[in-house]
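Sharing a structure, written as C-alpha cells. Questions coming.
One chain of protein is taken out of this complex; the other chains stay put.
To keep things simple, chains are lettered A, B and C as they appear, and every chain counts its residues starting from 1.
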Amino acid sequence: MLRAPPFNSELEDFRHTVREFIRVNLPDHIRQQVAAEKMDLPREDQVCWHRILRDNGGWCCPAWPKEHGGPGWSDEQQYVFEQELALGNAPRLMIYGVGMLGPTLFEYGSEQQRERILPDILNADTFWCQGFSEPGSGSDLASLNCRMTPDGDEYIVNGSKIWTSEAHLADWIFGLFRSSVEARKQQGITFLLIDLASPGVTVRPLKIFEDTHEVNQVFFDQVRVPKENVVGRLGEGWEIGKYLLSLERFGTAEVSRTKATMQRLTELAFAEIPGGTRLIDHVDFAERFCRAERALHALEMTERRILLGDQRAESIGTGASMLKIRGTEIQSDVFRLTAEASAHFAHIDIPRSQAGCHSDSPYQPGDAARNYFNYRKTPIYSGSNEIQRNIIAKLELDLRS
Amino acid sequence: MLRAPPFNSELEDFRHTVREFIRVNLPDHIRQQVAAEKMDLPREDQVCWHRILRDNGGWCCPAWPKEHGGPGWSDEQQYVFEQELALGNAPRLMIYGVGMLGPTLFEYGSEQQRERILPDILNADTFWCQGFSEPGSGSDLASLNCRMTPDGDEYIVNGSKIWTSEAHLADWIFGLFRSSVEARKQQGITFLLIDLASPGVTVRPLKIFEDTHEVNQVFFDQVRVPKENVVGRLGEGWEIGKYLLSLERFGTAEVSRTKATMQRLTELAFAEIPGGTRLIDHVDFAERFCRAERALHALEMTERRILLGDQRAESIGTGASMLKIRGTEIQSDVFRLTAEASAHFAHIDIPRSQAGCHSDSPYQPGDAARNYFNYRKTPIYSGSNEIQRNIIAKLELDLRS
Amino acid sequence: MIDQSTFEQQSLIEDAARRFLEKNYSFEKRREIIAEEPGYSTDHWREMAQLGWMLLPISAEFGGLGGSTALVLTLLKEFGRTLYVSPYLASAVTSARIIEKMAARPVGQQILEKIGSGEVIVSPAIYEPQARYDLNNVATTASTARGAILLSGAKTAVLYGNAASHLLVLAQNAGNHESHREFSLHLIPKDTEGVQLTHYRTHDGARASDVKLDNVESRDPQMIWQGEQTLTEISQAMNLANAAISAELVGAMEATLELTLDFVKTRTQFGQKLSSFQSLQHRLVDMYMRCQMAESLSRETARAIDSFRGAEQDIMVSAAKCEIARAALLNAEEAIQLHGAMGMMDEMAVGHYLKRVFSLSLLFGDADYHQARYRSLRLKAAS
Partner (left out) sequence: MIDQSTFEQQSLIEDAARRFLEKNYSFEKRREIIAEEPGYSTDHWREMAQLGWMLLPISAEFGGLGGSTALVLTLLKEFGRTLYVSPYLASAVTSARIIEKMAARPVGQQILEKIGSGEVIVSPAIYEPQARYDLNNVATTASTARGAILLSGAKTAVLYGNAASHLLVLAQNAGNHESHREFSLHLIPKDTEGVQLTHYRTHDGARASDVKLDNVESRDPQMIWQGEQTLTEISQAMNLANAAISAELVGAMEATLELTLDFVKTRTQFGQKLSSFQSLQHRLVDMYMRCQMAESLSRETARAIDSFRGAEQDIMVSAAKCEIARAALLNAEEAIQLHGAMGMMDEMAVGHYLKRVFSLSLLFGDADYHQARYRSLRLKAAS
C-alpha cells in the first residue's frame, strides 16, 4: 500500500491523541451515518458532536485562535485533525459558521460583531448557512441580483438565493447582496448577515435527484435587516467573497474523506465471498482500484505540498483550484467504483435491513449507488470544475481570452 | 474476433478478384515498404503500381467514370477496393491527382481542362501536389495570402505554400490563391493550377522530426501562370476548396490502413516468444489491444453507415469530420500500442538488418516507434481534429459561438 | 447492407413506439407510475400486448411474430429514450428466449404463448448473490426426493419479481462432481410453497426481488430442461438480453445528448449562452461521437445474434455491452456536469438518465465482466 509519510514524532503523538479521542467519544449512531457517506446529518447530531469537541479545548473550531475559544493549532495540527476526523468517520466540521463566517469575522468583522456572533457559533447555539448563488447566476457570481436597499437604519432585502445547503436547519444566513447597481458589477456587492426568522424570509427545499434534503432556495420579500449586520465596508462584498471561497475550496478537495471511502472499498475488495470470488481477484476491477489508489496518493501528496509545503511550494492560490478539480474527479471515480463493486446489490434502493437474502454478504445494498449519484454534485458546487480550470488558465498559466 | 459483415455475393466475388489481383501483381519490394508503414514511397514505385492498376481496366482511378478511363465502379465497389488495397499492403492511391484534382475537374473544370489534364493523371505522366496551407494560416484557410495578380493573359503569383506533401516529387501544383483583397475574405480566393517547372518556383523540403521527407514549402516569386489555368470562376476557389476537403477527409479516416496495422500487431501479439511469454498473455497489454480492436470495429461500422448507409444514415457532411477525428485518434492509439509492444526493440533507430542479437525475434526494431512518432501528424493535418470538432459543433449540433 | 423490408419494418416499429410513449409516458407520467406499485403500468402492458410487441421476439414456430433482432432492438432503443420501465425485458425478451432455446417440451410451448399474449409474466431467476455475473456459479441445488425434484438456494436481481407469475429457476443437480456438472431449468409458479420473495424498488424506479427457495417442489412438467447444454443455451439467451440492454442504453444516450443540447442552448452564464463556450462544445461533440459509435456497435449485436452462434456471437455482444455501458455512463455524467447545479435537481430528467443507465450497465454483466469475457474469448480465437 502507498502510505503518506509520517510527520515528526510530536505531530504523530498529536495524531494518536486525536484518534483515540474520536474512537472513545464519537457516538456510534453518528459514526454509522458518516460511514454510510451521509452528508445531511440531523441538526441534533451535528450539535452533539460539535459540543463534545468544544468541551475538549475548543476542538470544534480548529482554525480559531485561543482568544476566541479555539485550540490555537498550527497548520499541521489542523491538517492532521481533519484527516483523523475523516478516517474516524466523524462528521464534517460545521463549515458555514466555524469554517467560513468565523475566519471572515476575524479578518473583516467589527469588534462588536465578533463579540456578538462568535460565541454562539462556538457553542452551536446558532446554525449558519451561506447565500451566494442565485437562480440564473450559478458560477457567475458577479451577476448576482438579490437587492438590499437602504431605509433608515435598515436595509430592505428582496430576491432569492439558491442551492443554499442546510438553510432548513439554519438560524441565520450570511451572503453577498447587491447594494448598488451603478458601480462596476463586482463593486456593488455587500456582505450581509440575515436572521432567517425575520418576517419575509421563506426557505423552500429543493429536491435533488437523490432523495436527500440538502439544498434550498431562500426567498427574501421585503426583509428588514439592521445596518449593523453589514460585514466590512459597503461594496466590499466581492473581496470578502473571494477570500471566503478560497477557504471553502480547500475543504472541497475532500482528500481524507475520499481516503476513508477508499478504505471501505478496500475492505470490500479483499473480503472473502463464501462460494464466490474476492472482488480484488477480478483483474479488471483490481486495475481500476489500483489506479484510483495511485491517483489519490498523488493528490494527497500534492495537497501536502500546497498546504504544508516547503519554500518551493507552488502558489497557494491556484493550488486550491487544482485540489478542488482533482479531488472531486477522484472522489467521483471512487464512488462509481464502489457502486459498481456492489454488482446486483447496487440496484437495490432500500437499506440493508430490509434486503432479502443478502444478509451474509459484505456488499451494501443501496447506499453505494446512492452515494455515487449524490456525489456527482462535488465537481459542480463551490465553483464548478470548469470555472476552476478557467482560474488556473488565467492565474497560473497566464492564458488570456 | 470482430468481423465486419459480408456484402452480397456479387460484391464478395469482386473482393476476391481484387484480392487475388493484388496478391499476384503487387511487386514485393513495394509491398514491404507499405507493410513497414512507409508513407513517402519513391515516385518510381508509385508510378509502377499505378500503371499496373491502370492496365487492368483503369483501377488506378476507382472513382472515375469510364469515359475518362476509370472503371466506373459503384460506391460499394470503390469501398471494397480501397479496403483490399490497405489489407494487401498496396500503396495508397495517388491522392492529389487521382483523388482530388480529377473529381474537381469533373465538377468544376472546363472541357478543355479535362482533356488536357486527366489523361496525364491516368497515365501517371504528371504528378500533382496540393497547395492550401500557408505559413501563418494553418487551419484558418480563409486567411490565406498567396497572391495572384492579373497581367495580360497571365497571372503573376507571389507568396508561399507550406506543408505541401510530395511537392518534391510533383510536376504541378493545384491550390487556392488570393485573387482579390477587396472582397469578403472567403470570396477573393481562386483555384489555380501551376506548373512547378515555371521560373520563380522553389521547392524547399521541411524536415519533420521523423527523418522522412514528406512535406515542403513552395515559394512563388513572380511566377507567370496562364489565365486558362484557373479552374471554375474567378473567386470561386473557396467553394471548390470546401468540396475538395470533403473528399480528402474520407481518406483521412484511414480505417482500412489501421486495420492492416492492427493485423500486423495481432500477429506480433500472438507470436510465440522462444524462452519468453506471448505478448497477448500480458493482461495489461491484452486489454489495451482488445480496446483498440473494439474501437476500430465501431469506427469501421460507423464508416459503413455513413458511406454506404441505408436511408437513415446521418448527414454525410459532418460524418466526414467524425471519421477524421476518430479515425486518426484510433490510428494514433494503435501505433503507440505497436511501438510499446516492441519493448526494448522499440528504441532502436536502425533497420532490422543491422540489429544485433534480435534476428530471431518477431519484434521489429526501429519502425514501430518511428511510425508512432510520424503518425502524430494525422490528427493535425487535413483540418486539425480541433477544427473538425468545431465543424461538428456548428453544423451537426447547432452550437454557435 | 440492410434490405429494404427490414428498414421499413424498423421504421414502423420506431414510429409506433414513439407515438405510444409520447402519448403515455411523459416524464411526469413516468414519475407517477414508478412511485406506485407495481412499478409499471398494467394498462400499458395490456396495450403493448395488443400491439403485438410481446410476440415480436418470439419465433413464428412458437406462435410469435419472429421479428428480427434488429426489430426487437429498435423497440428497446425507444424504451431507452424515454426511460421506460416494465417487465418487458425480463419476460418477453429474456425468459421467452430462454424457454424457446429449450422448449422441446409442451410446457415450454404453452408458457410461450401466454408470454406472447401478455397473460403471464415470467422472470428469470438465474443470478445468485455470491456469483456476481458468473453464470457458472450456481449454488441452488436440485435434488430428487419423494418422486419430485426439490430446489433450494437463493437468487437475486429477479426483475419485477413482484409482477411475475412464474420464475425461471436455474439449478445444479445435487451431488454433482466438479468435473461433470449437470444443470436444469425449472418453471416455478410464484405461489409454490417454499418460494419466498423480498421485493424492492431499484434506483431507476423499476422493481426487482430477491428469492429464497426452500425445498421447492418442481414436479415433472415444470422442469423444462436438463442437460449439458443448459448453460450454453442460457448464455446465448443472455446475449439477446444484453443486446437489448445495449440498445436501451443507446436510446438513453441519444436522449441524454438531446436534452443537454437543449439545456446549453437556452442557459446563460457570464452573459453568454452556455453553448457558446468552446470547451463545452468540444465535450458535446465527444458525447455525440460516443453516441454514434455506440449505435454502430448496437446494430452489430443484432446481426451477431441472427447470424452466429457460440463464440462469434458472444464476443460481439460483450464488445458492445462493455463499450456502450462505459460510454453511456460517461455521457450521463458529462450531461449532469454540463447542466451544472440544475443537473442535480429531481425535476430535471438528466439525473434519472444517470440512474437508469447505471442500472442497465450492471444488469446481466457489467462493463468489467464483459470486458474480461471479450478478452478471454479473444485469446482463444486464432490470431
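In this section, contacts are C-beta pairs under 8 Å (C-beta built on N, C-alpha and C of every residue); 3 or more make two chains touch, one makes a residue touch a chain.
Values in this document were obtained by computation on a predicted structure and should not be read as measured data.
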(message) With the missing chain put back, one of C:173, C:232 or C:278 would touch it. Which one?
(response) C:278
(request) Go through chain B and note every residue touching the omitted chain. (result) 133, 136-140, 143, 162-163, 206-211, 215, 273-277, 282-285, 288, 332, 336, 339-340, 343-350, 354-358, 361, 365, 369-370, 372-373, 376-377, 379-381, 384-386, 389
(request) Just the residue numbers, please: which parts of chain A touch the chain that's not shown? (result) 1-3, 5, 7, 266-267, 269-270, 280-281, 283, 286-287, 290, 293-295, 297-299, 301-302, 304-305, 308-312, 314, 322, 325-326, 386, 389-390, 392-393, 396-401
(request) Tell me where the left-out chain touches chain C, residue by residue. (result) 277-279, 281-282
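Simple rule for what comes next: only the chains that are shown with their structure count from here on.
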(message) Taking the mean of the CA coordinates per chain, how far is chain B from chain C in Å?
(response) 43
(request) Go ahead and note the Å separation of the Cα centroids belonging to chain A and chain B. (result) 53
(request) Mind pulling the residue numbers of chain B that touch at least two other chains? (result) 283, 287
(request) Name the residues of chain C that each touch 2 or more other chains. (result) 371
